[in-house]
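Just below is one structure, and these are the notes that go with it.
Only a single protein chain was left out; the remaining protein chains are all shown in position.
The letters A, B and C name the chains in turn, as written, and every chain counts its residues from 1.
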């Protein structure tokens, strides 16, 4: 089945309880604060029905069924590149990153369970010995068959970081009852992006020291499950201003707190419970696929930045000036370095226990790190190159007033003419980098998946990063010394991690 | 006379022609898009009537008249510091920089003429030998007596920078007729910030190579002069959302294009016309006072950033963590370096031809440069320290729903409690750094007065920056060489500049 | 033929005229200022005779001859990777970048002529219609057969950049006579790195505006040609201090000015003369292969930096501290980004007119740019992590004094023991980053091949970087506008460049 946009929109009217800012939303598909974004997700589904994109957007599975590439399992480098072209196409068709959490992105996370379900079940504590892999596989099939969308809800409330015991006292989601047919959970997941627009909430946990067993829950529930309330922040959508705000009018995916008031989850929707040690292995790994997609998206964002810089400097007539060229080259370099990380992580990939071809985690993680570290400077550069054109320009209605137009047109006319085009470029720059909407997108990139500091610390844990490891081999050779401790002696913290987890990082021999 | 806020607001209803985004505004004091900012300027005036601030906000002039400190002429370092305390008080009382272009700032620019009016008159071309200093002094007195507000309008339309001839073809404001009683001007000034809220438009020109004589105009006209139309960009004010958006609801000062459709300016409002060479001496100097105030404002902005970082990290419980302390120290250092520039430029000041004590131009210019170069990184740091608290938090109405409150309160409660306070801190961070309104303020700092690159290039022109100048003395001594060219031989471009202009830069012996 | 180190050293005693600092060197192979580096080049040749490296260092050519991989022509991506493994092995075996200009690097430049010799001949002016491709091919065969080493000498004397006419007046090398059998040249090449250790000087020109026809010379002469004098700068070698300065004692490759006092070059050693326009196409392209190798070398340098940081923090006991881990992760990221550029440029390569598989120029150029922009910060980080251990440690002789040893040993003993190892690590850090020798290597990376600014400006010239080009496609789509000018209309400066040159940049359709 390939879902259509229409089917998707109809499914949203299912009684889900959603607050957006000050308002309680009756139907996400039609309420002014949410309908634009719902329309974007509908567009996502409809893209799969476009004839010209058929080979990019869909594949035929082993049973001869044509499916969305969302569900494609890539087992070789070429297949991974095919998947990437799909991800890129979705991003490009939906305005270059304006809709970060499309279903293809959300569902990519599920691969972690599907790829290697056994440890999730075996490591559970409190599941009464049930085989949870059955539910994991069932849920995957359900998602594929319905072409559904499961939004991750992993982040717990912020607690007092100065003491580990605070985690146990937090209002975070926890199991309050274990029953024969499932579990009852209560509490809060603090951020679930786009959950108001999803079919399922994919519950997980981002391990923190001190987390008690009852807070360790991985599983899924429909968004309209009784007891679930979605409390979205204020919306940044510029409702209806499609011309003046070409991007910001296209909807806000709405970061959401989710309240679970004694919500029941049947066993076949429970993927794992109860084992903090198991959970501690996944803060980064469960989001690996998300981070690879994030890098692809950020590379396209960088391309948009370069493009806008070229267009606006051409319009205002500074493009040819050597100092401007030197600055544009900085933006080009930013884009190329991101491209390098995309190509390289694919080139340097490996095969997971489940047979997936996975790009190099180090290379996409540090690619994303490079983006986050450098993007504020680059945005600032772009805005400076745009100069006043980023903010001070007439509105469409001013433009259309004849008594103003004769004045405004010469003001917007540079060496290549086309004054109205300059307005359009300026609006995109304003929406992306100088608006509520754009700022939220920028901040989202920081908080999407694993925060940078966590990525760095977890990376340094890896065996090959140890002073006794291979990364210091050449330095040791030059210095003429031997490793201080035997390599691979099983003593490092990393080497002590379960092999099933380390196999998500790299080839394990 | 000390104007009151009420008097100010009444004066705004004078028939001025103002567009704001898509709407034509009847009365700036009452229209929803403008009334909040008008109210802020009224607040500015009312501050002068507060008893507790009387000694800070006002002074008694030589005629025994109590005046706004706006009009205070500082002739010593201590008097300059008194003026600075006034500027700081205005900024602090009006939310730490939320209202950048208050009358004290706008009018500070006028000091340049008042301090040394003769060259402006003598260097004019096309004024028929009239003594323009009479009008300059008259206008100053008029402003002081009425406690008025003259918004600078200096920036011309962007032209094709790749060829100098483009400037002459631009729709920039120009003299179209010279009459016995004055001049008639026609064309556009591309940016005049806050002009819709001023009494007078202070016309000037920011010199560019190729500017023709008829575009060189310095003078003043009332905002409601026939033929003048103000076209403001889209407003960023969050109308009426005083609680949810404590800063962004307080008004947007509205950058404005001004159209002059055959506008008459009588000779006694003309300060200078016709001499591109004279104009070329002032792109930086005419804004010196503005830049000093900008540095003072930016220092306070930095203080607000440090304060917010302290408050939000205390609230979320990370304040005590050593890595967080190290990052907070970066923000503290940012603030201290700005403070250093403020104190040092005052310490290293000099006396102008007109007897003003003027802070060191180098030290306030490079202080502002330091701010602009580092602030994007610092804002990013603050947002990262705030984490999700910068964006994802309940609205006031959600908070006030009892069925939500019991869930939301624990979510906002950190080690020091006070969950509602955290909302308030988060809102300020969002308004300042993650909103249309805040982004515009940030960009304004870049474009306010002389752009950074221009400041740098003009600074390098100064005599003491030459390879043969004193800055290389020690390097020469260490290398054991003599200056390549005699110092002060009158051959450098800078030394060739009119002494009256160089006297605005430093003590000239 | 695979040259041996012994053969190489013997060949150096050929009467060449070499100054090193204050001394005239009789025999480069034996003089204290030069023998260590000569020994390193001999080591390079001997590496090709090591059994364990045979498959990496050599290949069998079409005639069944085993050759150095220096001469390998890679026509596929896999072959390029094979070449890279060779380049890496040379770098690793010779201390990780301590000997930047080995013969494999120098000779890589010659590929440009060999790959597509016809334009070099056809575009010549003043060669009397001679077919210079014969000499180009002959010279290549001569080099291959003798396994020789031709050091590039391209850089002309610095001239007054403020006027183009200065170039013609410079003492740069020029043709002073054209004869039946060849040309006579006179003047200076300002920098030729390692020329004192080469067999041939590979003369070329780095185009500058205003260069006259007679300065445009590409060709080759033996280093000992009559009339050639090599004036090397002061040497940084720490003669004989093999233990105390493990790297700096291994020789200095000596940047050299070359004086040509009426030197004769026969026609079969002239590759091109006389056409400034042709020369203008090559400032970057002729060094493309050098830049690819530079990126590979810089990636290994980064690996050494990470390794040293791991080792020294382990030794001083800070490795486990979380803030140190976060800083180490920065160095790891630096290394990963460089790796990404290496892998990506290979992945995204193309085929040249001569059938070579060439890595993506954009990706290796911006990889090198990334290195140069970030390496000062990274070195500073490493030194800061090493702390006092980078500078303050006992000498080997102090260490060996028994009355000092009992004091010194505990001082160097950290959590993992091995005090003498710490000395060895410290010495490498000092040699690489805190010595005459190391500083010269760092600066060399800046000036090796095309300077960064030139790379950037030339890159922006490329067709795909134009505002009307494909890089702005997505930005245009989002803004809803059309290209301002038709693409590929032949009007851009780049499109106007000879196709034979553009074919060195990317696939040309």
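Throughout what follows, contacts are C-beta pairs under 8 Å (C-beta built on N, C-alpha and C of every residue); 3 or more make two chains touch, one makes a residue touch a chain.
Remember, predicted model here, so these are calculated numbers, not experimental data.
Remark: the omitted chain is touched by one listed residue; of B:40, B:161, B:341 or B:440 this is B:341. By the touch definition given at the top, subunit B reaches the unshown chain through residues 92, 95-96, 246-247, 300, 303-304, 306-308, 310-311, 313-314, 319, 322, 325-326, 328-330, 332-333, 335-337, 339-348, 362-363, 366-367, 369-370, 416-418, 421, 424-425, 427-428, 453, 456-457, 459-460, 465-467, 469, 471-481, 484-485.
Take subunit A: the residues that touch the chain left off the picture are 322-323, 326.
Counting the whole complex, the residues of subunit C in touch with the unshown chain are 19, 21-22, 155, 157-162, 166, 170-171, 188, 190-191, 229, 231, 233-234, 244, 255, 257, 259, 316-318, 320-321, 376-377, 379-380, 383-384, 387-398, 404, 407-408, 410-411, 414-415, 433-436, 439-440, 443, 446-447.
The rule we apply is simple: only the chains that are shown with their structure count from here on.
Farthest from subunit C in terms of Cα centroid separation is B.
Subunit A and subunit B have Cα centroids lying 40 Å from one another.
If you average the CA atoms of subunit B and of subunit C, the two centres end up 51 Å from each other.
Shared interface positions of subunit A, i.e. residues touching 2 or more other chains, are not present.
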